[in-house]
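A single protein chain has been omitted; all remaining protein chains appear in their positions.
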Amino acid sequence: MHVGLHHYLFVSFLLFSLGLLGVIMRRNLLVIYMSLELMLNSANLALVSFSRFNHKLDGQVLVFFIITVAAAEVAVGLALIVALYRKRQSAHVEDLTSMKL
Amino acid sequence: MDWNFIIFSLVKIAIVVGVVQGIVAYSVLAERKISAWIQDRVGPNRTAPPFMKFVPVLGPFLTRLGIFQPLADGLKFLVKEDFTPAGVKKIYFWLAPAVSVIPAMLTVAVIPFGSNLGAQKMVIADLNVGILYTFGIVSMGVYGIVLAGYAANSKYPFFGGIRSSAQMISYEISMGMSVIPVLLIVGNLNLGQIIGWQSGHGWLVAYAPLSFIIFMVASFAETNRTPFDLPEAETELVGGYHTEYSSMKFALFFLAEYSNMVASSAMMVTLFFGGWTLPFWGLDQPAQSLAMGVLQIFVFLAKMLFFMVVFIWVRWMFPRFRYDQLMDLGWRTFLPLALVNILITAVWLWLRS
Amino acid sequence: MAITVNRKPLTFWEKLYLPAIVGGLKVTLKHAYGTLFQGKVVTMEYPEQKWSMPENYRGAPYLVKDQDGDTKCVSCQLCEFVCPPKAIRITPPGDSARLADRANAEKMPLEFEINMLRCIYCGFCQEVCPEEAIFLQKDYSLTGTTRAEMIFNKEKLLALGGVSPGIQKWKDKLAEAKAQENFPVKL
Partner (left out) sequence: MEQINNLVNGGAVEDVLFYVFAALTLLCAILVVANPFSRSPVTSAMFLVLTIISMSGLFLLLHAFFLAAVQILVYAGAVMVLFLFVIMLLDLKEEARRKIKFFGLAAGLVSVGIVFSIFVKSLASLQPEAAGPALEGETYALGKLLFTQYTLPFEIVSVLLLVAMIGVILLSKRKLE
């Protein structure tokens, strides 16, 4: 059986689920952040494969934007984590119980 | 895709890797010799295999040049004790040298080192996103250094790793931005096409001199050469990220550094100095005969070696930058310059069209 | 109180780094040219070319013989006493042993050892020796593969030291004393 859109979408689905599980179950902020990246990447994969099998470039343009936004998001998020760590000396979700810094 | 393609690719890969390794070995010798000359010394001139004594004239001459020194160096690296300090993170400690060598070796895959020999194009992979590929691979080079610094569990290598990660990200941006005018002028990401454009219009260094300067400085920073060798600044950080390494693992870091030098010299030649072309004797067109093809490969090698010498030469011209000066230079001088350069080139192209 | 010396602001050209780059190019090229084509090398290729030592160079201390081929040392042990790193070890002749093998000496060392690994080439032994029997010579390339090999015994020291005719020391001392007598000292 030829590899088609289904296969790619299935891989993308599995990646997304893994990312989701990571976000829900892990407690280290940085690992949660990496799981978010996994989810974004799975969306990228789905979009690129749609673009390939529908013969349209729009999907790839969207991926381009996602990568850009992800870079910005990571920069801001990591800066937030560093700021949080300075205040609390911890990067653990369970240690962050109050909304006020 | 057929068998011919696979076989010829493998042959090309083998030859290119071999040649790059050879150049790396002898650029270490060149580094030592040129350093010696600049410092009024003689440099390595003793090492020779025992039978060289019996070769008249040529033997002493080659020994004087230090031709056999790299062999001795390599042998020494192989037989030295491979020491693993206590408390290192073993997996990363073993992985780091390999991780730093692989990207360095991968970069040369897309560089056209000649026009063609017969029907074979003299490039391993003729990618249509050649430049992006190079930048991507070069950006992977930082992992080796960061992992080495992290794995060593010692403060000086750690500083080296942290410094290099910041330095490499910073200069990668200037480097990427500096190439954009070239892409604007040529309108293609394929390195072969860029050389083709240059054979018709003249070398790109004349069109984008500022790009070349920024690219060159940034590649000094990317390969961790003086004046930007902060990750391994021996006066402050002992040896930087490779302080705790010995034997072949240490040699691999050296291999990576010199392979990076080879790759960035090759990139400079390809992007700005016409690659394998020379503007006379019909050398600017793809070769018709075998001899021409070989000659063009040698033209490319000669240009590349010139830049290798510049790399070595510059080492003795400048003192090392301080860390804040380095960041200042990268972010507040080269980045705006590169952006202005893009703007000027774009406006110029727009006015011409 | 700390005094702050303000750095001069860089001029436009200095900020460009260009003059500095050209200067660096010039200096390095000049030196490379000098080494390659004019033979201006500051280093010496050691085993073939040897350094010519100054007259007062202090190398390894060896024992010397007089013009008759006899050992000058009389085993007074002053050098052993003065030696700062205690590198010299002299075994004097015992009661039963033959005291000296020449007529004008009361006794001679049975064994005379200098540990060259400890010796610091200070020259005190030469200075203190009343018989001018030990001299710091111009040997600076002492090598050995074991520690025991670097302890030189009497035979080796004598062989390395060679012959030094006459005993000049007392004459020199006299001249020194004379010079000091003539020295105008005002009280």
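Labels for the chains are A, B and C, by order of writing; each one numbers its residues from 1.
As a convention for this text, a contact is a pair of C-beta atoms (placed from the backbone, for glycine too) under 8 Å apart; a residue touches a chain by one contact, two chains touch by 3 or more.
Nothing here was measured: the structure is a model prediction, and the numbers come from that model.
Shown chains touched by the hidden one, complex as a whole: A, B. Interface note for the absent chain: among B:Tyr26, B:Phe77, B:Phe113 or B:Tyr133, the touching residue is B:Tyr133. Interface note for the absent chain: among B:Val19, B:Leu62 or B:Leu189, the touching residue is B:Leu189.
For the chain left out of this panel, the touching residue among B:Met168, B:Leu237, B:Ala263 or B:Leu329 is B:Met168.
Summarising the interface, subunit B meets the missing chain with residues 1-3, 92, 127-129, 132-133, 135-140, 142-143, 146-147, 150, 158, 161-162, 165-166, 168-169, 172, 176, 187, 189.
In the full complex, subunit A contacts the hidden chain through residues 2-11, 13-22, 24-28, 30-31, 33-35, 37-38, 41, 44-45, 48-49, 51-58, 60-61, 63-65, 67-76, 78-83, 85-86, 91-92.
Assume only the chains that are shown with their structure count from here on.
If you draw each protein chain as a dot and join the dots that touch, the picture is not a line, a loop, a star, or fully joined; it has some other shape.
On a Cα centroid basis, the chain most remote from subunit A in this structure is C. Work out the mean CA point of subunit A and of subunit C, and you get 74 Å between them. Per-chain Cα centroids separate subunit B from subunit C by 50 Å.
Centroids built from CA atoms put subunit B at 34 Å from subunit A. For subunit B in complex with subunit C, the touching residues are 34, 36-42, 45, 313, 316-318. Interface residues of subunit C facing subunit B in the complex, by the touch rule stated above, are 20-21, 24-25, 27-28, 31-32, 34-36, 40-43, 45.
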